[in-house]
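The other protein chains are all here in position, but one chain of the complex has been omitted.
In this document, chain identifiers A, B and C correspond to the written order of the chains, with residue numbering beginning at 1 in each.
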Amino acid sequence: MYQDVILDHYKHPQGRGLRDGDAEVHHVNPTCGDEITLRVKLDGETIEDVSYEGQGCSISQASASVLFELLVGKELADARKVQELFLELMQSKGQLEPDDAMEEVLEDAVAFAGVSKYPARVKCALLSWMAWKDATAQALSGDGAKETA
Amino acid sequence: MYQDVILDHYKHPQGRGLRDGDAEVHHVNPTCGDEITLRVKLDGETIEDVSYEGQGCSISQASASVLFELLVGKELADARKVQELFLELMQSKGQLEPDDAMEEVLEDAVAFAGVSKYPARVKCALLSWMAWKDATAQALSGDGAKETA
Amino acid sequence: MTVQLPGLLDTEAIRKDFPVLDRTVHDGKKLVYLDNAATSQKPRQVLDVLNEYYERHNSNVHRGVHVLAEDATALYEGARDKVAGFINAPSRDEVIFTKNASESLNLVANMLGWADEPYRVDRGTEIVITEMEHHSNIVPWQLLAQRTGAKLKWFGLTDDGRLDLSNIDEVITEKTKVVSFVLVSNILGTLNPVEEIVRRAQEVGALVVIDASQAAPHMPLDVQALQADFVAFTGHKMCGPTGIGVLWGRQELLEDLPPFLGGGEMIETVSMHSSTYAPAPHKFEAGTPPIAQAIGLGAAVDYLTGIGMENIQAHEHAITEYAVRRLLEVPDLRIIGPTTAEDRGAAISFTLGDIHPHDVGQVLDEQGIAVRVGHHCARPVCLRYGIPATTRASFYLYSTPAEVDALVDGLEQVRNFFG
Partner (left out) sequence: MTVQLPGLLDTEAIRKDFPVLDRTVHDGKKLVYLDNAATSQKPRQVLDVLNEYYERHNSNVHRGVHVLAEDATALYEGARDKVAGFINAPSRDEVIFTKNASESLNLVANMLGWADEPYRVDRGTEIVITEMEHHSNIVPWQLLAQRTGAKLKWFGLTDDGRLDLSNIDEVITEKTKVVSFVLVSNILGTLNPVEEIVRRAQEVGALVVIDASQAAPHMPLDVQALQADFVAFTGHKMCGPTGIGVLWGRQELLEDLPPFLGGGEMIETVSMHSSTYAPAPHKFEAGTPPIAQAIGLGAAVDYLTGIGMENIQAHEHAITEYAVRRLLEVPDLRIIGPTTAEDRGAAISFTLGDIHPHDVGQVLDEQGIAVRVGHHCARPVCLRYGIPATTRASFYLYSTPAEVDALVDGLEQVRNFFG
């Protein structure tokens, strides 16, 4: 499961650190104590920034880094498609072999295909993605604003 | 386990019915619902009467009848010996083969030897004996008097 | 001479799956096991799964990143999926594993005692049960009533062993918080009219708990069709191992209600000062669960489903019909409970003249016939019918007409013996 791409992102995380945002969430994976604090900054329908801070295993850390690379700059609608496809891949229990079409959408994130075989680790890989989904919903509803200012 | 002696006592119970007493107890065997109400009448150290009423299986009914035959008229000290020996026999799990000496003390009650192999039935056989012990203790302490008058 | 009845299963084949049925007792007498309402026997298919679990995959579940832990977790959670499918649960997360039906019922009673409004059972509120409940569906409510000050009420029974619902509007009132009743009685055999009770409970906003311990093993069970809020049953009566029970509950309720047992596995996060709880079902599964037993129950569900719950129901109906008919031929025999096979399960209680059930059971046992005697953990039923106890014969998917005949012959011997 430890693809070079994953180890690379783990050792050199992209976009790490908390910056300005429209909403902030804190998610925890109770089964292993992985934690992430994540902020989303939107510019209309475009994702201007995703910033995060946290602790956890290589999978959860690398996954957040990949998320940053993939989603920042995207339109929300496209980003959602990426998120959904990643979720599908992670829930595939190793049954889904990424093809070219998938690789086009998920880019580095296809490296996580192997993780889907390890139920205990799927939650690690999804932690930042669930946090992003949640933060985006809050940013859109305006709820998050007061929390980060 | 159903020796003729037992069936005989079951079909023709001796001493059944409640008569005057110095103490009365009500014992229940919760595992099968067998019940007995038993009274003891003492004359000094002599057992003048044991009277009882109840419902239950052949074993518990026959055992009460045997108890009546064995204990009434005995000195308390002797009766206690009979009771203890009967208890020992019933707790022997079928390991105790009654010999002549035992038969001399227990008389008809040796017929219950076979019952001791059936743990679920031992309590039935002991029900009246435990009630007698309890009632006697009450009669001696004077506690029981008020209950039966 | 073997009796042929419509709807019978191929018991010759089925009986080969159950090692214990080959056993002889009392110097070579063939075992006639008619104590299925107390517990069922286990097929080879279930025992194999237990052995395979312990010999290959045994590990604690959840939180593990090694192969065995992943195996065990997948098998355990897979069993939850199977049970959810078996009872047509809308969501697998509504299936809670307990140690037996009694724990399931106590779990509900305790949740409601500690719940916030609108569920809280408290002084001024009422709990409704019936006079034909198993002690496991009486005592938890008595304890709850004592401890909260709530009032315990119940439906009585008719002379022919059915619920007396004539005063349903007085029994279930606006004060009623919960109505808990048995789907099939373990002593009378009665199958109760769910719809009428649920309709009235819903009218007043009371929760409905169904004790399906004697139903789940014997008929298709659909928690959505029942429209109950909670359904409890137990593994050992349905070809599963001992030590495993189930509580199904509606998801919103499981979310809203407080936990019962606290400990490992049921938490989200713990500090010395306070804890938060995992979502259901884990919130209600404190400590290392009965892992092998849940997996064994999953195998039992596979086994029963393979034969088909409708087919099992039809088989038992045929056997029950035959048994009722044959038993009523025995002089002095009085069936306690419905005297036809309509709306009843395959447990038949009876008295035999004045002969005490203990004696009936013992003499039957000497012939290799295993029945249960006593009050069957339903003493109020014995009180209601003015009897100290009953003898109960209860059938299952491997029971045969020949076993009914053996019982009837055995009862003749009992009568001769004590006559």
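Everything that follows uses one rule, which is that a contact is a pair of C-beta atoms (placed from the backbone, for glycine too) under 8 Å apart; a residue touches a chain by one contact, two chains touch by 3 or more.
In this text, all values refer to a predicted model and were calculated from it rather than measured experimentally.
Undergrad: Given the contact definition stated above, which residue among C:249, C:281, C:380 or C:401 touches the chain not shown here?
TA: C:380
Undergrad: Considering the whole complex rather than only what is displayed, give the residues of chain A touching the chain that is not shown.
TA: 1-2, 7, 10, 31-35, 55-59, 118, 120-121, 124
Undergrad: Where does chain C touch the missing chain, residue by residue?
TA: Contacting residues on chain C, toward the hidden partner: 19-20, 23, 25-26, 31, 33, 35, 38-39, 41-42, 47, 50-51, 54-60, 63-69, 99-103, 105-106, 109, 114, 131, 134-140, 142-143, 147, 152, 154, 234, 236, 241-245, 259, 261-267, 269-272, 274-275, 286-293, 358, 361-362, 364-365, 369-374, 377, 379-380, 383.
Undergrad: Spell out, residue by residue, where the missing chain touches chain B.
TA: Answer for chain B: residues 28, 30-32, 118-121 touch the chain left out.
FYI, only the chains that are shown with their structure count from here on.
Undergrad: Find the geometric centre of each of chain B and chain C from their Cα atoms only, then give the gap between the two centres in Å, rounded to an integer.
TA: From the centre of chain B to the centre of chain C is 39 Å.
Undergrad: Quick check: how many Å separate the C-alpha centres of chain A and chain C?
TA: One centre to the other, that is 46 Å.
Undergrad: Roughly how far is chain A from chain B, centre to centre by C-alpha average, rounded to an integer in Å?
TA: For chain A versus chain B, the centre distance works out to 79 Å.
Undergrad: Out of chain A, which residues touch more than one other chain, so two or more?
TA: none
Undergrad: Tell me, which residues of chain C touch at least two other chains?
TA: none
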